[in-house]
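Let me give you the structure first, and then I'll get to my questions.
Excluded from the complex is one protein chain; the other protein chains are retained at their positions.
Chain IDs A, B and C follow the sequence of writing; residue 1 opens each chain.
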Amino acid sequence: MSSTYGENLKLSIFGQSHGAAIGMTLDGIPAGLPMDLEALQIFLNRRAPGQNSWSTPRKEGDRPEFLSGILDGFTCGAPIAAIIRNNNTRSGDYENLKDCPRPGHADFTAQVKYGGFQDAAGGGHFSGRLTAPLCIAGGLCKQWLAGRGIRIAARITVIGGEVDEFPVDPVNPQVDRIGSDFPVFSSEAGVRMQQKIAEARAEGDSVGGIIECYITGLPAGLGEPMFGGVESRIAQIVYGIPAVKSVDFGAGYSVGYLRGSQCNDAFTVQDGIVRTCTNRAGGILGGITNGMPVIFQTAIKPTPSISAVQQSISLSRMEEQSLQIKGRHDPCIVPRAVPVVEAAAAIAIFDLILGNTQTDRRK
Amino acid sequence: MSSTYGENLKLSIFGQSHGAAIGMTLDGIPAGLPMDLEALQIFLNRRAPGQNSWSTPRKEGDRPEFLSGILDGFTCGAPIAAIIRNNNTRSGDYENLKDCPRPGHADFTAQVKYGGFQDAAGGGHFSGRLTAPLCIAGGLCKQWLAGRGIRIAARITVIGGEVDEFPVDPVNPQVDRIGSDFPVFSSEAGVRMQQKIAEARAEGDSVGGIIECYITGLPAGLGEPMFGGVESRIAQIVYGIPAVKSVDFGAGYSVGYLRGSQCNDAFTVQDGIVRTCTNRAGGILGGITNGMPVIFQTAIKPTPSISAVQQSISLSRMEEQSLQIKGRHDPCIVPRAVPVVEAAAAIAIFDLILGNTQTDRRK
Amino acid sequence: MSSTYGENLKLSIFGQSHGAAIGMTLDGIPAGLPMDLEALQIFLNRRAPGQNSWSTPRKEGDRPEFLSGILDGFTCGAPIAAIIRNNNTRSGDYENLKDCPRPGHADFTAQVKYGGFQDAAGGGHFSGRLTAPLCIAGGLCKQWLAGRGIRIAARITVIGGEVDEFPVDPVNPQVDRIGSDFPVFSSEAGVRMQQKIAEARAEGDSVGGIIECYITGLPAGLGEPMFGGVESRIAQIVYGIPAVKSVDFGAGYSVGYLRGSQCNDAFTVQDGIVRTCTNRAGGILGGITNGMPVIFQTAIKPTPSISAVQQSISLSRMEEQSLQIKGRHDPCIVPRAVPVVEAAAAIAIFDLILGNTQTDRRK
Partner (left out) sequence: MSSTYGENLKLSIFGQSHGAAIGMTLDGIPAGLPMDLEALQIFLNRRAPGQNSWSTPRKEGDRPEFLSGILDGFTCGAPIAAIIRNNNTRSGDYENLKDCPRPGHADFTAQVKYGGFQDAAGGGHFSGRLTAPLCIAGGLCKQWLAGRGIRIAARITVIGGEVDEFPVDPVNPQVDRIGSDFPVFSSEAGVRMQQKIAEARAEGDSVGGIIECYITGLPAGLGEPMFGGVESRIAQIVYGIPAVKSVDFGAGYSVGYLRGSQCNDAFTVQDGIVRTCTNRAGGILGGITNGMPVIFQTAIKPTPSISAVQQSISLSRMEEQSLQIKGRHDPCIVPRAVPVVEAAAAIAIFDLILGNTQTDRRK
């Protein structure tokens, strides 16, 4: 249902890129959970623009204003609401986007769906800027999960064809090895990725990439059968992030090339806990966590805004028309998308934990 | 939420593999829609077991009994309910599965989640058999979509590493070329895939595969922003199919290797209709259909039941234990999963159409 | 949404009066809960027809067949599904009801909504018969609540103007005093009510009544603010019972005649537990239980099927037409509605308990 998510918590995201403010409400959160707003700001700063020009100091991220749901640093049981004021004033002739849609953007589909009433400025409600309120909600959920020993971290595995050379050990993903400056294992690979981005920028082009996310410390038994499985719940929210075209779990699409004897994860017992020797399942069997790390990959398409002249159309004249997008554009949003993927995962997992009545009864 | 799906229609699937019956209820369907039960049976037959031994006649699929929601061949506005009686009587020592879980199956996670109260026989509620009621619901939705000019078809692109050699033209997927006997474009590739299956069978092993699904005839403007996008809704239900580990749209994970100039789909006008010259977006921009075919891929893992001795554990003794699964098992469920993927897609799309208030207002 | 209910459990009711079967699915129920099917049958018998002719032996209620969700007498975590086969074969000219709707019935509104495709026989999906599956779900929830010390009982306070003379003490409703034969406190009042029913029957007319329901043993702190309050959740499901026209809590509509000094319930402490000295709030403050009995009243309209000639219309000719309904009809459904109201309350309360994450954290 549109810009809301959640079975047990209820997240609602609002705002347009050039509207008065963007924000979110988060209902159904228990009272008494600590809210570390400084740590949240550090998390939000990770998606701030400007971080892929590594010589310049990192820009500060958006600063949310909390309107409700918090008292003396703890959740108070009332819905949490937070907003971020927009500084981008509505300028320029955005009407043009309604007539001549940008390839790869939602301009055309928004025009069809909303019949010209949509706010086209800066992409409106479809702007990547709407991931900021997602990160507010997700950053909080991430804190609350950390309090339960559940940790979520993501790294870049591919940008523009450059691959982070060290594969992860899916049984024990060493997320501490993820670079704090550039979220990869291999700093050399990171440098090559940054070169790819710099090349794309120089040529007025853009590059996509792949992000891998690790959720560790999960109890076994989380998730529901069929449509309420962990894969379903994570995929639904991750596909809500603009530019995502792929969500795979564990061995992902490669299972299509494997035999059962290669794909099954043998069970073992370690320190009195059931584990699997490998983790091609990505920590999920039958939609339910098995206690191993949940691992998923998601592909982010290259920023559709490029400098080159592109073929578009005039909707009013219904004929082809050339389009050249002006202004500076982010040649690669993948690094900024890393915390967004973590945020989405955190929301999905915290929602599952809130609704986990089946395992509660066994306590 | 568990075994229910849908924002506008409400699908609820129930049953265990060796219980009295499996079935589904489907609420929220408008009255007056025709129900062609013969065509539905033909669709259900496609997922019937035994179809990948191509010399023997195809087995009949399960025959649903409709309990409600239908009158004189049309939906009557009341919820539709249908059941399929199980013939497999509960036999054998399924208690063993609770203590010694099969690798790759949900035996262990069900044990943790349900504390030993789960119905372990034949996988219980986690059995692939539960895709039969999904096909009842989806087969009906597929009929109703066909009545609106929307067609859904899927083919196998990979089995056990063998690839259907002809790539699809994503701008105009020629789904009529999909083989009726074995759902691939290239009959030679189909033969090679069947050989892979036969080899796996002979060796007591199994193979996975990849299925690509094409939805044509969709209007532009379907879907909602963010979490209600077409990708989110399809991914949620497709991940409800057992054994699915990957759901990708359009160019999928390969967007991580592309530049924007390679990935953007240029717009054009053809016969007075807006189209794109390529279709790397898989028919979806900003979560909303753009009028091009919606295309997605999904990877099915190899059947986890294999004949080889595997390493498992005894949960009661908390130590490793060898396990050999007896009985005949399907060495590849990919061909049978093809109609299941079509069914899931049909349910997601019909649900979106029922809730499509935004575009309705423009009529 | 139509014939589904619940935030945490998901109840879906299906069937038509003269269809193959009626039934329900109940998803989201934890595993390991005992299911006493004999006690359930005794509960279902309370809504069986024939109980208001007190000289004849009570008819047996409908016998449900459980298709899934149960194993060895316990819930197994999978959705519970149960059906009751219909014996009423489709007979008579029900097409007439589509043209000449019965006053007070849903014939006309169903015709408008479903455009003639509805199953009109016996009221179709709008039949009071659909309360039988509601009682299956509610009877089970009632058992599970009893296991937590929560008891639900209802009595008749009014039938056809005759009032059960003993008012309840809302602080301590002595539900054990409710007659097992006829659910009132005063057997004399019960006799007078039965006379009213007999008179109505003799005159081919019918009578309505009022039912009061008591939920005791509830913990304080159950319910959510605003639209998730206990009143909202109970009212939603009780209004799903056909013929209900009123749902009041505690002092109900009489609060409109009171002053604050008369309406407020003073707090006190009794045996170390917070209680109120009176209970005009009906056990609910701010939508949340305060630990006192939850009490609500619901009015059931007289059976609309009466023998007298009534004024209706011909929809085909769009003119007035007389209608005489043939056959025997229940002159008063109020006694049979008593277990239905209990069932509805039980479902609402059990749903709230499953989602009670806020109070869980305080444990």
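By our rule, a contact is a pair of C-beta atoms (placed from the backbone, for glycine too) under 8 Å apart; a residue touches a chain by one contact, two chains touch by 3 or more.
Please read these numbers as outputs of a predicted model, since none were measured by experiment.
J.: Which is it among C:Ile84, C:Ile215, C:Ile306 or C:Ile349 that touches the chain not included here?
T.: Candidates C:Ile84, C:Ile215, C:Ile306 or C:Ile349; residue touching the omitted chain: C:Ile306.
J.: Just one of A:Asp62, A:Asp119, A:Asp164 or A:Glu231 touches the chain that is missing; which is it?
T.: Considering all chains, including the one not shown, the answer is A:Asp119.
J.: Please identify which residue in C:Leu44, C:Leu97, C:Val175 or C:Ala235 touches the non-displayed chain.
T.: Of all options in C:Leu44, C:Leu97, C:Val175 or C:Ala235, contact with the hidden chain holds for C:Ala235.
J.: List the residues of chain B that touch the chain left out of this view.
T.: On the side of chain B, residues 8, 28, 30-32, 77-78, 225, 354-355, 357-358, 360-362 touch the unshown chain.
J.: On chain C, where is the contact patch with the chain that was removed from view?
T.: Listed in rising order, the touching residues are 1-5, 7, 13, 101, 103-106, 108-110, 112-115, 125-126, 130, 158-161, 200, 205-210, 220-221, 223-229, 231-233, 235-237, 239-240, 242, 244-269, 272, 274, 276-277, 280-282, 285-291, 297, 299-306, 308, 310-313, 315, 318-320, 355, 358-359, 361-362.
J.: Would you write out the residues of chain A that touch the absent chain, in ascending order?
T.: Touch with the absent chain occurs at residues 1-4, 10, 12-16, 19-23, 25, 27-28, 31-32, 65-69, 71, 74-81, 83, 110, 113-115, 117-119, 124-125.
Criterion: only the chains that are shown with their structure count from here on.
J.: Any idea which two chains share the most contacting C-beta pairs?
T.: Ranked by C-beta contact count, first place goes to A-B.
J.: Determine, using the mean of C-alpha atoms as each chain's centre, which chain is farthest from chain B.
T.: Using the mean of the C-alpha atoms as each chain's centre, the farthest one from chain B is C.
J.: So, what's the distance in Å between the C-alpha centres of chain C and chain A?
T.: Once rounded, the distance between the two centres reads 46 Å.
J.: Averaging only over C-alpha atoms, locate the centres of chain A and chain B and give their separation in whole Å.
T.: 26
J.: Roughly how far is chain B from chain C, centre to centre by C-alpha average, rounded to an integer in Å?
T.: Roughly 39 Å, centre to centre.
J.: Which positions in chain A are in touch with at least two other chains?
T.: Answer for chain A, listing residues that touch two or more other chains: 225, 355, 358, 361-362.
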